[in-house]
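All protein chains but one are shown in place.
The letters A, B, C, D and E name the chains in turn, as written, and every chain counts its residues from 1.
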Amino acid sequence: MSTRPILDDESASPEARALFDDIRAKRNTEYVNHFWRVMAHDPERAAELWQKLQRVMAPGKLDPLVKEMIYVAVSASNGCSYCVHSHTAAAKNRGMTDEMHSELLAVIAMAQETNGLANSLQVPVDDCFEAGR
Amino acid sequence: MSTRPILDDESASPEARALFDDIRAKRNTEYVNHFWRVMAHDPERAAELWQKLQRVMAPGKLDPLVKEMIYVAVSASNGCSYCVHSHTAAAKNRGMTDEMHSELLAVIAMAQETNGLANSLQVPVDDCFEAGR
Amino acid sequence: MSTRPILDDESASPEARALFDDIRAKRNTEYVNHFWRVMAHDPERAAELWQKLQRVMAPGKLDPLVKEMIYVAVSASNGCSYCVHSHTAAAKNRGMTDEMHSELLAVIAMAQETNGLANSLQVPVDDCFEAGR
Amino acid sequence: MSTRPILDDESASPEARALFDDIRAKRNTEYVNHFWRVMAHDPERAAELWQKLQRVMAPGKLDPLVKEMIYVAVSASNGCSYCVHSHTAAAKNRGMTDEMHSELLAVIAMAQETNGLANSLQVPVDDCFEAGR
Amino acid sequence: MSTRPILDDESASPEARALFDDIRAKRNTEYVNHFWRVMAHDPERAAELWQKLQRVMAPGKLDPLVKEMIYVAVSASNGCSYCVHSHTAAAKNRGMTDEMHSELLAVIAMAQETNGLANSLQVPVDDCFEAGR
Partner (left out) sequence: MSTRPILDDESASPEARALFDDIRAKRNTEYVNHFWRVMAHDPERAAELWQKLQRVMAPGKLDPLVKEMIYVAVSASNGCSYCVHSHTAAAKNRGMTDEMHSELLAVIAMAQETNGLANSLQVPVDDCFEAGR
């Protein structure tokens, strides 16, 4: 179904296998998901992306669960089926309850609705919203 | 600049003025922003939306600041200039620091990047991500 | 503001001027809007597009006003500021009243909202919605 | 396939079942489609959405069939597979013929095309399209 | 799965069959892909689109392979699964190697990332980027 084959461990290059092993170690699971198995055709860039993903999604001033919910929100708005699925699963793994999921959905839906209205009405930005020079 | 005129207090209908007054009271400010002044051509629907916005964005299982950041993420993905501006301002009002803003931007950018990759590669969803029946 | 200059009548090529004149004649107005003045750098393609636009938007099984409202809906969803403005103006010219405009906005907003929900939930399509083979 | 399970009648809460029953009564069919069975994890919000949907899509200044076609246009532009399917089916139920469907597709395609051109060229909005202050 | 049936040769109208035969002849293959078999419900518009596609994608100042990669980039950004698949296949047919595919993906991802940042930050366009009047 993908535009590049999903690499299994046998057909992967040594660099790709090293990436799979690092993913397994960091996530403490044997399973390596399709995204990385397709990205691994370009193992250097895939490894770089994996490093960046860990850095960006790590605890900081924002909680990792909050970050996963923001990720779902962007992915749903872009209609990215894969990312909605994988990051909803990640959010659940990080403690997103059913009630939190419902609130996330409500905010996404609310934003979608007013985005449609503001874009249809072409409302000009108020001066007070500008961060200034 | 909008596709409907921005209503000032004088030209607004009594129903629209009642909405403006409620917005002023709830937000404790004299300022009523353009979105509501354009929406107020249809005061019934505007009032309904205003009620819903307060309900959805109120404290719940998710913090109002988290909700505002999710709102910004959706609006940026949809390229809605007005909503990015108004909800970034709202997030700052609710305590979003510069460092939190930077992390929000980093997550949005990361999601945009992998959305582009997953959509280009058409990666099939892993069975383990399905919520099941 | 555009990525190609807006051609005035003097700087336009003879082919571009012929297009402008045809637009004036068909619309019965002296004014030629920016879109055509920017497109006219490639007068052949611009003329072809102008022919197609007239054909697609002409009365058929759907009313021209209905077509203009569908045009606004697509343009708002894509965040195309220019097209929202120009086709909202066109819809008003074809008789869209304030009340019709309000209903158009309500449907766009409703669709945006449920698009966000269905994409967030990744709801599988029901068999009964398939047109079959 | 969805990020929340599709609720059947047995596993649904009493509130969710009441919603399903109302959908059945209003639509005069036994079938309750997936969207509502997934939304029903949050029965209060689902019921509210169902009420709003009926209100927005009811006959008004715009015909229900016109509203369904606008809904399809937004959903196609947002790449929402589920909503394209369900609202194309709804439009057919409300009388959309094959010829009307073809015209709807032609307008969506035309708008998509000029959205791409106007966004690539960043054409500035003509003063005459502004609704004024 | 489509909202209109996929026409096989037997059920297609004479005009649709003529289109299929022209596609076969121009592409030198017996296979006619689903897009044209669904579009063929409106054979006149389908034939017009087929003519335009050949004209736009033909060798010009840009190489046909470059054009196919641009097509993939647009389709991925719009989340159009069908077009990503069909035009990635077309690009491979025109000589896109694995390394070129990797670079295409890297540029799409980079653009997606900075689009997200520029839209989140609402960066104003620099005067020097304007093409002038």
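Heads up, the rule we're going with is that contacts are C-beta pairs under 8 Å (C-beta built on N, C-alpha and C of every residue); 3 or more make two chains touch, one makes a residue touch a chain.
Values in this document were obtained by computation on a predicted structure and should not be read as measured data.
Chemist: For a quick check of understanding: of D:Ile23, D:Ala40, D:Val84 or D:Val125, which residue touches the chain that isn't displayed?
Modeler: The single option touching the absent chain is D:Val84.
Chemist: Out of C:Ala47, C:Val74 or C:Ala118, point to the residue that touches the absent chain in the complete complex.
Modeler: Residue touching the chain left out of view: C:Val74.
Chemist: Write the list of chain A residues that the hidden chain touches.
Modeler: Residues touching the hidden chain, for chain A, are 1-6, 125, 130-133.
Chemist: Which chain B residues would touch the chain omitted from the figure, given the whole complex?
Modeler: 79, 84-85, 88-89, 98, 101-102, 105-106, 116
Chemist: In the complete complex, which positions of chain C touch the hidden chain?
Modeler: Residues 3-4, 41-42, 45, 74, 78-80 of chain C touch the chain that is not shown.
Quick note on the criterion: only the chains that are shown with their structure count from here on.
Chemist: By residue number, over half of the contact pairs should agree; on that basis which option among A-C, B-C or C-E is the same interface as D-E?
Modeler: When the residue numbers line up for over half the pairs, the pair is B-C.
Chemist: How many angstrom lie between the CA centroids of chain C and chain D, rounded to a whole number?
Modeler: Whole-Å distance between the two chain centres: 20.
Chemist: Between chain A and chain D, what distance separates the C-alpha centroids? Give it in angstrom.
Modeler: 26
Chemist: For chain C, jot down the residues that touch at least 2 other chains.
Modeler: Each of 1-4, 6, 76-77, 79, 81, 84-85, 88-89, 104-106, 108, 110-117, 119-122, 125, 130 in chain C touches at least two other chains.
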